[in-house]
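Here the structure is laid out as structure tokens; the discussion comes afterwards.
Only a part of the assembly is drawn; its chains keep their places, and the rest are absent.
We just call them A and B in the order they show up, numbering each chain from 1.
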Amino acid sequence: MSHNSFGHLFRFTTWGESHGPALGVVVDGCPPGIPLTEADIQPWLDKRKPGQNRFVTQRREPDQVRILSGVFEDERLRAKFGGQVTTGTPISMLIDNVDQRSNDYSDIATLYRPGHANFSYDAKYGFHDYRGGGRASARETAARVAAGAVARKVLGEALTIRAAVIQIGSDAVDRAAWDWEETARNPFWSPDADAAARWEIDVDAARKAGSSLGAIIEVTASGAPAGWGAPVYGKLDADIAGAMMSINAVKGVEIGAGFAAAALSGESNADEIRMENGTPVFLSNNAGGVLGGISTGQDIVVRIAVKPTSSILTPRRTITTDGADATVSTKGRHDPCVGIRAAPVAEAMLACVLADHMLRHRGQTGR
Amino acid sequence: MSHNSFGHLFRFTTWGESHGPALGVVVDGCPPGIPLTEADIQPWLDKRKPGQNRFVTQRREPDQVRILSGVFEDERLRAKFGGQVTTGTPISMLIDNVDQRSNDYSDIATLYRPGHANFSYDAKYGFHDYRGGGRASARETAARVAAGAVARKVLGEALTIRAAVIQIGSDAVDRAAWDWEETARNPFWSPDADAAARWEIDVDAARKAGSSLGAIIEVTASGAPAGWGAPVYGKLDADIAGAMMSINAVKGVEIGAGFAAAALSGESNADEIRMENGTPVFLSNNAGGVLGGISTGQDIVVRIAVKPTSSILTPRRTITTDGADATVSTKGRHDPCVGIRAAPVAEAMLACVLADHMLRHRGQTGR
């Protein structure tokens, strides 16, 4: 019942604040014998890391991961697995915080920032570590990405998890122009090059105006077999929804047709099935790959809504911690659209949910 | 890690299939000394029960609940609490299944029904109890409503949880006409009488056409204090999202501005704060009452999308369990819009999440 742990059989626990010495994650329950080195994890962290272009925060963090436990290598294992492998015991990974600017936090310490967690943290704990957002900082998501990298190794290469930003502000991609490879070619994870070009202008404009933009992200998993998940509080989509909503700034989650399903007729919504070459084939995917909380073998399709960054230059009305009216304007290095960097985090969380359900399914059914 | 349990400190476990002898729920962790009799639970079950009007399934289930454990009464307790109270030990509640028609299930047994869980259950377990949907039946939600009734007693009367259906098909209510009391006056839980009148026609038309309709439901909790919830995988909104997505037929969940937040600017989205009569007051509620996963004291506002009923008369393409192309048309007693009866279930789930977080918060902080 740990507040800072996620998952059941594939389970990880994260720790660390924005301005502490480091942050990290302990992954427990990983199967043994899975090849794993820092090189398997670092590329995913690199995709998430700040300072890569002018559309994200300019904080400079190398986000270099170190594995401190849970892996082993000797001659016999090299011969059998090709190198260092997981042992089945906890994998501790640590990322140093490097670029914590020694700001003067006296402002932030005594002002509640609209849209931020400092108001609610104070209500809960009586006080909080306000330096850079403390535990509520998006830096925590680096730990998720590290855990997700391990989850991908557990899931294997037959399963592909990919995210795309499909809307920034109110400007959505053209789904007809969807190209997964394009997501790696622009700084926005956009599957549509034209949208990316438009967003470049929009995000620049928002940044310069001291404002910020929200986003919608679509994450999919291809290659998951039918049968993962469980009724009724262990539903695959329930766990996905919880996982996604736990990501900073996420305000909505939908599976398959999602909110649009409300407006479909029963005939349009329920995905029909036909046999093709001896295999059941669904003729549509409004279900988003999940029926009754259990995967169907179709692509698992999830969308999340990310609110615009709350830390903006434009002055906002607020109160002080002492209960006086005030105005706040957040200077410093912030993402003009946090949704962009949420894409690799959403991938990581989906990977972790699936790895957990793979093990849970195997535990109960032996398959 | 029970698939059929929900919650941590306030935790319930449900069991039962549509066509077994009974279904039930065990509520564990309830505080002692809370007045509780069947009369506290039955009204909530009555709101959910089938057969109340022509817009819901015509299955006739009295849904009479019996408390089998966890309560006690003697003279001293009557004097102190006014009657029977919870003891702090597990509260077992049982509801008999009465109206299981002895249908011939041979059709359903060998046909995968589009939009139904029988395909995925078979993939998981190798077979399943197909009578009336078995464990995937919406009858399971009666157990949730019983648990939710206990949760309401734990939360106390200062906290009000209410649901309204705000859209059926593509026809939404007029939020300007919102009247909570109206939700009890029409069979659709509509807060807008005009919308209810239109839906009557729509739902009748769908039923007669052998079709069905989806819905969007809004659930709110008023009176929850600031401070419930916890970073970062124990977020209040993450638990709400999981809870809601675990309800049958739900395909999307959003908190506060939800998906619309993506299109807001940073200035519009982050709720400003002002002191009023010595109390912090938020000037809007795009956050939906949750910041950083912790409640702010504002109304907690959740919306869920419910897909249209998959059991429809209109013939659909499908396959048999033996892998042959086939057509299926579901006769029998089905809700033309399952979303309607999901409203009390969504209320119950929100109540359970809040009761759990109330106890978790108290455990950690002593407040």
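The working rule: contacts are C-beta pairs under 8 Å (C-beta built on N, C-alpha and C of every residue); 3 or more make two chains touch, one makes a residue touch a chain.
Just so it is clear, the model here is predicted, and its values are computed rather than measured.
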Subunit count for the whole complex, all chains sharing one sequence, 2 displayed: 4
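The criterion applied here is as follows: only the chains that are shown with their structure count from here on.
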Approximate Å spacing (C-alpha centroids) for the pair chain A, chain B: 27
Residues of chain A touching chain B in the complex: 1-6, 8-9, 14, 112-117, 119-121, 123-126, 135-136, 140, 167-170, 206, 211-216, 225-235, 237-246, 248, 251-267, 269-275, 278, 280, 283, 286-288, 290-297, 305-310, 312, 314, 316-319, 323-325, 339, 360-361, 365
